[in-house]
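A single protein chain has been omitted; all remaining protein chains appear in their positions.
Entry: chain A
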Amino acid sequence: MRTRFGRRRQTAAMQSLFLFPLLVLLLSGASARFDDFDEGDDLVEFDDNDFAEFEDVSEDPPTEPPARTVTTEDDEDEATVEVEDNQEDFEDSETPDEDIYKYDAEEFEGFEKSNPSFNDPINILTVPSHLQNTWESYYMEILMVTGLLAYIMNYIIGKNKNSRLAQAWYNSHKELLESNFALVGDDGTSKEALSTGKLNQENEHIYNLWCSGRVCCEGMLLQLKFLKRQDLLNVLARMMKPACDQVQIKVTLNDEDMDTFVFAVGTKKAMARMQKEMQDLSEFCSDKPKSGAKYGLPESLAILSELGEATEGVMDNKMVHFLTNHADKIESIHFSDQFSGPKIMQEEGQPLKLPETKKTLLFTFNVPGMGNTSPKDMEALLPLMNMVIFSIDKVKKLHLNREGKQKAEKNRARVEENFLKQTHGQRQEAAQSRREEKKRAEKERIMSEEDPERQRRLEEAAQRREQKKIEKKQMKMKQIKVKAM
């Protein structure tokens, strides 16, 4: 195996071997062309060099290279390379011969056409940004991940804040509650009724506390409804529309603990809203909310009441004192013996039943701070808790006189009647449909009877029953007519 370097040395030698005679041949050829009438033999004879043997072949100098190419193509690659080089030399040495170009047509295919214009300046274009592979091109993803991290951070911070607020509230109210209730804190799952002594966490922003075992009431459910500090979307929404944390207290009473009246006091907005939303307030307190100034309350508070006597009874000096001092923290106070929750939107076609009522006292307090509350603000709610306890005892002691009771009973009867009237149409429809169902069932039974005799008998019985009904109706109509007369 010849090495590359070996090949090159050999090519140089062979190159020189071929170069010289070819040059000679070219020159002779040229001279032959110019001297057409010269005899070629004369020239040949005068060549006295070592390469005379090649002279015979030199008659057609231009054909020499192709012959050589034919012969040398059989040789190894380097031979053809040299021939090419020689041909290039030929091109340089004498005027370009068309034949040479023809020989190399395949080799230099498209060479002339694709000749780049060397005069144009080279433009180096920048790689488009979407094809670059740098960190900078991923800025949207980085934004997204940053947003997610911000959300997680806010979740942790908000959750902790709500938890601290709840704990602060409980710590400040614990003593009062424990002195009043036998059971403070119950989640309803444990077998024995033991005080858990801690809040139930329903959500990251809602905490419950159930207290029971007191005179005058069945139980008290406290709900700390904080703002959704753990949700970044909510935090951003609250920047547009400020809101505040709320404490909702629901005291359920035994039947004997409260007389029959419906009463509410609170901010004007809250009263307007509750009058529309609450079932009992909309039915029993149909008048517009009265200003609290009548009873010595600040202007911001309004009163909704069924009985004036009840209002007088509730609004004693101490209560007025409480409400005046803490008017900014009070959202609404609602005493009702007919409490059944907000109005339920019933679907059409459903026969309404009177909703179940329970004697309840409801308190909704706003935590001061309007969202920017600190655990210290929770102590400010303690007097309100005192007011709640006071109200429970008060309602127990409040007794309406006979007039008041009669009025209340009339109201309740009126409400029930209205309800029945409203649902009368629906109930009639229900009764009608039931009757039709019965008839259809009977008919089916008659049809399914195989025995024709029995069939006839059943049919006759049904007909007789129909007759009787019609006769009864007619009798009733006659009686009514007689009475009218």
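Operating definition for what follows: contacts are C-beta pairs under 8 Å (C-beta built on N, C-alpha and C of every residue); 3 or more make two chains touch, one makes a residue touch a chain; residues count from 1.
Here, contacts and distances are computed from a predicted model.
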Worksheet entry | The complex's invisible chain, by UniProt name, from "Ribitol-5-phosphate transferase", "4'-phosphopantetheine phosphatase", "PAT complex subunit Asterix" or "Proteasome subunit beta" | "PAT complex subunit Asterix"
Response to the item:
The one of A:Gln230, A:Ser305, A:Thr360 or A:Ser391 in touch with the missing chain is A:Gln230
Worksheet, complete the sentence: Out of A:Asn180, A:Thr360 or A:Ser391, the sole contact with the unshown chain comes from A:Asn180
Discussion item. Applying the definition given at the start, please give the residues of chain A touching the unseen chain.
Written reply: 130, 137-141, 144, 147-148, 151-152, 155, 179-183, 186-188, 193, 201-204, 210, 212-216, 218-219, 221, 228, 230-233, 341-342, 344
